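The full complex has more chains than appear here; those shown keep their coordinates.
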């Protein structure tokens, strides 16, 4: 199984979730994050003093999937999250050795359905 | 020292002025609370600037158009910059008190609009409109009713609008309607299938604070409209005002519970204001019981109008200003023709044996307000839209107007990145759930 981490624009969360549902992903965990990268932040002002806000609001998705789902999941995210502008985000994939569903104690693939 | 009743009059008018002034804080909190955190700085800047600009413009020209010498019956034409007021006399001083009371009224009419066009209107565009409403639109209509103009001459008693259900509230509400139509709904407010999407505000506590402050201010708004402290009328006005507000809140809560089986906080808050707006016209002309009834129906009108605007007319009004001020204001003005009782203010309405005469006058005034204000406001907004543009870009709406218009977040220390509410999946009772793709189109593009 793999864990797919995706950092996306907050406004793309809706479409990404819809796209994931279509490819059969049934669960995920999301959290607020702030990104630093080529997109750059904004320059704000407070009483005449400017300051740079370096970190751009992002949403981080963590999705654990079985091997067979990795490619469709990644493709679905890319398609739904892409706007073509700087800051659309990154996806990265790591190996997961075990998954457990707390409620039932089921393990691995079974825990993911 | 000899007794001069004018001093108590001035004291009373200034007391009322202060209370009405504080309604600006009420509107600011209600509007900010009922919209998203990313637009909070923008909302409060609109509120601060409409009272600032409005105060100056009304002093320069608005007051003259409204209360200046009015030969035509259509507009006042003197007393610009208060040039007719004599500061050497006590009656001149009373005139200053009257002027400042009218100033805060004008500012109220102006600020009503800010809520309805919030979360997607450019700041500069809003400032220009504020000038138009406080310099011309509000004063001209006002002159017809309170400045000795043609509406004040209709029928036996003239058009009756004691404290401004129509003159202030409907005027604000219909201008808000024009603005909301011209600027269009917020990005993401309607799905491609045109179903409304709920976009809850960011702070119910601030919204409730705003409502309590408005209710407080309304004691000044209505009872101050006697512009005299030497009259017992102010007591019955306070009674009718409070009962109508209470009844409006109860009605909105009950009706929304019957419709949706929920104790809807936002509707209840709007219902209270609806009750207050409704009683404003007849506050000095009704019995307590009729006032409660007027407020009760006012609260229901608000619920109905919000649903009508949101679902049928597809007019996006984030804070409910059009329903509350436009519709409930119209209802309250009509109610005078129905429920007025000679025991209280000398005039009988239809249900108290006064016939339909006054009712027709009331309907005329309501219609005149709608036609004049909606059309002139629509033109002004359209002109602004075609020149500097009314609507913030989609990208700016996504980032929020705080950053895009003011380059500074309203809550720099607390800025949620996840829209915890998933605006993209409305579940409409009885409506088909729109497909994901359809929503996507509307919201993101």
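Each chain gets a letter, A and B, in the order it is written, and its residues are counted from 1.
Heads up, the rule we're going with is that contacts are C-beta pairs under 8 Å (C-beta built on N, C-alpha and C of every residue); 3 or more make two chains touch, one makes a residue touch a chain.
Remember, predicted model here, so these are calculated numbers, not experimental data.
Asks: Each kind of chain is drawn once; how many of each are in the full complex?
Replies: A x3, B x3
To be clear about the criterion, only the chains that are shown with their structure count from here on.
Asks: Hey, which residues of chain B end up touching chain A in the complex?
Replies: 398, 403, 407-409, 412, 415-419, 422-425, 436-437, 439-440, 443-444
Asks: In the complex of these two chains, what residues of chain A are touching chain B?
Replies: Per the touch definition, chain A meets chain B at residues 10-15, 17-19, 21-22, 30-34, 42-46, 57-59, 83.
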